[in-house]
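Input: a single structure, listed below in structure tokens.
One protein chain is absent from this view; the other protein chains keep their places.
Then we have chain A:
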Amino acid sequence: MEFAELIKTPRVDNVVLHRPFYPPVEGTLCLTGHHLILSSRQDNTEELWLLHSNIDAIDKRFVGPLGTIIIKCKDFRIIQLDIPGMEECLNIASSIEALSTLDSITLMYPFFYRPMFEVIEDGWHSFLPEQEFELYSLAISEWRLSYVNKEFAVCPSYPPAVIVPKAVDDEALRKVATFRHGGRFPVLSYYHKKNGMVIMRSGQPLTGTNGRRCKEDEKLINATLRAGKRGYIIDTRPLNVAQQARAKGGGFEQEAHYPQWRRIHKSIERYHILQESLIKLVESCNDQTQNMDRWLSKLEASNWLTHIKEILTTACLAAQCLDREGASILVHGTEGTDSTLQVTSLAQIILEPRSRTIRGFEALIEREWLQAGHPFQQRCAQSAYCNSKQKWEAPVFLLFLDCVWQILRQFPCSFEFNENFLIMLFEHAYASQFGTFLGNNESERCKLKLQQKTMSLWSWVNRPSELSKFTNPLFEANNLVIWPSVAPQSLQLWEGIFLRWNRSSKYLDEAYEEMVNIIEYNKELQAKVNLLRRQLAELETEDGVQESP
């Protein structure tokens, strides 16, 4: 298919752009296969350069011959274009609609994007499972890397290489896969070096109504326990939901068959409940006119912070089991691709200092989200302005990032990255020139040949010039476990995301710059003092030599 077919009017003059906090701009609007561009041709800059894939929804309005298109973006920004001429306006609108909802992934921008920067390190090879496993050198006696899923035959949503107990062979894994939702047999997610306890994750067991068992599954799970030890199974669903799942062939582990394990049910919401929560929250944040009572009641009714609290609480519980209780855990919900990953990845943020570094956090996303098979393509297809009633969309990843932000706010010096890093990841998960977040799992990414045909986000981010924007100037490595407070009084609306386009951040940005200046100046002064001390010491020894001939 040619994009030209979709672009009936590639160019319109005298279009007026309205954006929050900027005066309106008149200029020429151009449509390309992947971008919507508006330029006033004033200082050789484009006032607007928007990826079609970032467009969540559009509205059209007409007043006489003047048409108005309101563009609502996946990053929650809303812009308005006044377009002279009804026909032009209709053409532009229908083109945007078509181009922002392309069916085929291979028509997406990452397949066309040619980087203008030099690739220092190919991000596609930055976080290989083998390298990640090597970091767990302590675990080698009990765990191994298995390639049972090499052809994606055992589990379509798992990567080719997974870490499993050494005592369990590939044949047993194949059997366990038939007993777990989506073939997601229990695999290692995190190894706690301090005491050798682990986090595993999986899909729900397929016990069904007649209480089916799987000896291999029981053996696998028990193989992860050390002698005389107990473990905890954290089911992210409430008990009644887990019970209802049996009717559909799912279920949960019966105590009788897993006697060394205790089951804990939590209630992390999924799918449309989260999506509706996001829609309500963004709608409320965009309303500048509501009075205080209405704002607070809508903020409450959105339930967003309730979800944050529930996810964080479950992650803290998981981390407690490992660090305080000295027990291993298995985490799953239904599929094991959403709430499960929120819990396992946040527990690592709490427990593992490496995951609070830039590199470590990237590795975490690669391992616990991309390789672990979080269906980014489905979940991030639409954002807060979508009106389609598809049930696949859900801001699962955004909730995770929000939770990380909450912890970052409570431990502002313990993270190597800053808030901008999290915002950048949110943006790229929804619309990007890079291939990293395309597809729903490794199998799909392989088929799409993303490694050959697109650029990895990490190739771009990990260049020094980009990294400096995402580095937290206050960072000082902290090797401790960091326990966040999850009290409602300690949680906050993530203003950097939700109020980003609704208020000017000028004064806050200036203050941040000033803070960076103070820190830089401090480093400069320290260096100078050290240099002068050395000079003085040298002069003193010289004098000393002169003194004692």
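The criterion applied here is as follows: contacts are C-beta pairs under 8 Å (C-beta built on N, C-alpha and C of every residue); 3 or more make two chains touch, one makes a residue touch a chain; residues count from 1.
The rule is short, and it goes like this: contacts and distances are computed from a predicted model.
One chain of this complex is left out of the view, and of "tRNA-guanine(15) transglycosylase-like domain-containing protein", "Sodium/potassium-transporting ATPase subunit beta", "Coatomer subunit gamma" or "Myotubularin related protein 6", the protein name its UniProt record gives is "Myotubularin related protein 6".
Touch with the chain omitted from the figure is made, among A:40, A:68, A:306 or A:471, by A:306. Of the options A:325, A:427 or A:466, the residue whose C-beta touches the omitted chain is A:325. Touching the omitted chain from chain A are residues 230, 232, 262-264, 285, 288, 290-297, 299-300, 303, 305-306, 308-309, 313, 316-317, 320-321, 324-327, 409-414, 474, 476, 478, 480-493, 499, 502-504, 507-508, 510-511, 514-515, 518-519, 521-522, 525-526, 528-529, 532-533, 535-536, 539-540, 542-543, 546-547.
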